[in-house]
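Complex shown without one protein chain; remaining protein chains in place.
Lettered A and B in written order, each chain numbered from 1.
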Amino acid sequence: MKAGAAVVLFVSAILIAGCNGAQSALNAEGAAAVQLKHLIIGIVVVCSVVWALVMVVLVLALLRARTPRESPSSESERRMGKLVTAAVAATVVIIAGLTIASFYATRGLGMSEDATLAIKVRGQQWWWQFIYDDVDPAKSFQTANEMHIPVGVDIRIELESSDVIHSFWVPSLAGKRDLIPGRQNVITIRAERPGVYRGQCAEFCGLQHSHMALFVIAEDMAAYQRWAAAQRASSVSSADPEATAGKALFMRKPCAACHTIRGTEASGSTGPDLTHVGSRQTIAAGLLDNTRGSLAAWIADPQTLKPGNNMPMVPLSSDELRQLSAYMESLK
Amino acid sequence: MTNDNKPAQPTDLMFGDDELERRLAQTWRTPAGVWGALTTVDHKIIGRRYIVTAFVFLALGGLLALAMRLQLAQPEARFIGPDRYNQIFTMHGSNMMFLFAVPVMEAMAVYLVPLMVGTRNIAFPRLNAFSYWIYLAGGLLLWISFALDTAPDVGWFAYVPLSGPQYGAGKRADLWAQMITFTEVAALAVAVEIVVTVFKQRAPGMSLDRIPLFVWSMLVTAFLVIMAMPAIMLASSTLILDRLVGTHFYNPTEGGDALLWQHLFWFFGHPEVYIIFLPAVGMVSTIIATFSRRPVFGYLPLVMALIATGLLAFGLWVHHMFVVGLPKLGESFFTASSMAIAIPAGIQIFCWLATLWGGQPVLKTPMLFVLGFIVTFVIGGLTGVMVASVPFDTQVHDTYFVVAHFHYVLVGGAVFPLLGAIYYWFPKISGRMMSETLGRWAFALIFAGFNLTFFPMHILGLEGMPRRIYTYQPEMPWAGMNMFVSFSALILSLGFLVFFVDVIRSTRSGQIAGENPWGASTLEWATSSPPPCFNFRRIPVVGARDPLWSQPEELTVAGGLRTDRRELIVSSVVEAQPEASESSPRNSIWPLLAALATTVMLIWSIFSPWAVIWGSIPIGITLTGWFWPKQTPEDES
Partner (left out) sequence: MPWEVSREFFDRAFIAVAFLVTLGAAALIGEAREGRQYRTDPTVGAALDELRLMPNGISGTPPEIYFALGKPYETTAYDLSQGKRLYSWFGCGACHGDGRGGRGPSFLDGWWLYGPEMVSIAASIRDGRPHGMPAFRDKMTIDEIWQLAGYVQTIGAYKAKITAPSRNDDKQTRPAENRAPAAILFDEGPVGPNAVQEPSH
């Protein structure tokens, strides 16, 4: 009994801990995720009851066997037949009910027609490219791995892939949708509360599928507008001599061939846009917190941290590393 | 059969029991030694070989799983790098699905179906031998590639474009695709044999409504194999064409479609899991009947449920594609059909419960595994109902929730009955009983270890842990539960170790079993343990379901088959009226040679398309040798 209680406590502790996870379907904060959570809990409860009933019947059937009986009469077989038929009918009713509940949930999660903001997501091996297009091309900007959205507003996310199949999944906000090369999928998300919502690629996409996280940061409209304005601006020029030396280094070394920093000569399109990389919370698609130290570690040896990813290990001296990391950090 | 004018044709009517046995053994025997082993067409020897090989693959796949659990026990662990880990989980899935689950069920059928329907050998015995060699070649291909560090690393379902020419570097995905060809040819061969054996070689009087439920389940499974395997063969062949020759089946810019792969694969992939599950259903029905000391309740509903499951299985495949962005109406149809398949499954569960209720259950090891099956499979089936719902699936697809679901239905729904079946039929196959004590230990460890390993995965999935990741971040709340799961996996492995130890020990020193140690009712228990090479001294005549319970003293038998050449009875499809005596091929080396030629051609074609042309020549030669009349006595038949 004590062991049983301990197990129950242990499991409950884990469950409760999980409910607070930032990437949990049970920690629903988006409109869609909340509806999904209700459906999930409903179906799980119904199925648990069914399983419990079957177990009760099984246990009773085994316990009954203690009293020896003769082989079953045709009357008892007929009675059993009626019970089995009733059970099958009950199964049909339950299945139909669950199917209908699922249909209603699907209808409720339809695409929203009045999404004012559209963000294009391009999946890359192994990072997320977010393109905020505007009718005025001067106002369009790109960022990587961290998406900001205003709360309480439907956001239309357009999903494309540039290489293999990925899957956009932020469980606290909505269910997942695949990014498939050759087609465009659309999903609507809406955060009801400000917060940082973590997501992860949910379709196996190669060596670093495990390290392809994304963050959706929901903030109130004013804060979002401020963020967007800052992102639209060209890169910040820092007066710090180390950062200036780092910038010159960035242009001279292979960095500028793959990365873009708007407002400088760097206009590579293979790697993530680094114009405001200093303002992000994490780097390398959620692998490391964004600090100067982790920036330096990442630049020094990306292949040990994320083996197989497409950023090469560029040989740099320790001075060069310090200058580059200062420059990266300054790009707020 | 009644040639009164021809003198001195030895038939089984002429001899007493001992003399008959001597003559039949002479005609049907497999010679000793290596040559006999390579040329045998005896379904029992081939079936035993198949089962042992499949269990070797199970053990290897289990080791892969332990490696994965070692890596995942801690966040950002460094035991296995991403490349190796991707190979390991691809190998684990491909091995378990293609090299263990389907072959072992077919192997049980190869051994048991001819005995259960009361015939001397399976239909097309040389094709049976060929099938085993091809299967072995495919398994070796895959495992040797793993040992050489070129195992496929694209997941067991190898989605394009990841497995396509641009992103799947090297020959890895080609090796995977060709392994599929090997194993599917083997599976198709066995399926065809089973259909013909069940329809045309049944003992006289065994009409369709008197066939044992295991035979019914294998018949339905065989039809599923025949209908579903072509889809995967097409898919894997077009993948090789894309990669080797430069076609554009899956290239969106040139008119192909990445989703075409998914449709083709899952059109096979969903029936595949029923190919694995339905034989287990047959095993459960058999074991429950024997150990409840009564015939199974609801024979007709159970048969109808089998057929309904088989038909419905072809209408579910899109539920694997609920998140790719298909039209909502289409997705909803597949939700309805995926939920609907729970109804035949429910019918089966209720009939089995009714059998237990109305019987006197004897809790020997096979029955323990069947009880474990009911507990675990119902959980798996119910989580299946959960993932059948499109909105539910958008949160749990490609997470550990789905991993938990399919292990519950595959291990709970197929492996538990299989283990029970091994305990049940081991006395028949080897002549010795397995240990009841070790059996109980194996069951307890496997049942507890399995549930402790896989139940927490439901929670991990809901907490956001995706599938096929080689590691995860320390800040995610998954580390504790992953460590718990990894330890529980050790308990599960220990249970399997006990099982394997029991098998090996019992082979050498188990208690000698008689003809029918369990007091069962089907025909395979009417002959010695292990059965002689000719299966039955005289072909039994069946008058009811459960022949050994309806005629407990002595079975009626039919006579008139020749003893100087290999003959068996061919009977009508529905009523099993004897129609003719048909000859059965003798031992032959040509199946092995044909398998070797096919292996060479298929492996060569991974590297060059010309292999299909030049490699077909040896195949043609060996097939000619196969079918060339051999001047054996069977030719006159």
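Please note the rule applied: a contact is a pair of C-beta atoms (placed from the backbone, for glycine too) under 8 Å apart; a residue touches a chain by one contact, two chains touch by 3 or more.
Computed from a predicted structure; not experimentally measured.
Although one chain is omitted from the display, it touches the following shown chains in the full assembly: A, B. Listed residues B:D83, B:E475, B:D564 or B:E579: the one in touch with the omitted chain is B:D83. Only one of A:K139, A:R252 or A:K332 touches the absent chain when the whole complex is considered: A:R252.
The set of chain B residues touching the chain not shown comprises 32, 37, 48-49, 52-53, 56, 83, 140, 143-144, 147-149, 161, 164-167, 169-171, 242-246, 248, 250-254, 430-432, 507-508, 512, 530, 607.
Within the entire complex, the positions of chain A that touch the omitted partner chain are 181, 207, 252-254, 256-258, 270, 301, 303-304, 307-308, 310, 312-315.
Everything that follows uses one rule, which is that only the chains that are shown with their structure count from here on.
Separating the centre of chain A from that of chain B, both taken as means of CA atoms, is a distance of 37 Å. Within the complex formed with chain B, the residues of chain A that make contact are 11, 14-15, 17-18, 20-21, 23-26, 33, 35-36, 39-40, 43-44, 47-48, 50-51, 54-55, 57-58, 60-62, 64-65, 68-69, 71-72, 76-77, 80-81, 83-84, 87-88, 91-92, 95, 98-99, 101-103, 105-106, 109-110, 125, 163-165, 167, 169, 171, 174-178, 180-183, 185-186, 198, 200-210, 213, 286-287, 307-308.
Remark: chain B residues 81-83, 86, 154-155, 159, 161-162, 166-167, 252-253, 257-259, 294, 297-298, 301, 323-325, 328, 331-332, 335-336, 339-340, 342-343, 346-347, 349-351, 353-354, 356-361, 363, 371, 374-375, 378-379, 382-383, 385-386, 388-399, 456, 459, 462-464, 466-473, 476-477, 480-481 touch chain A in the complex.
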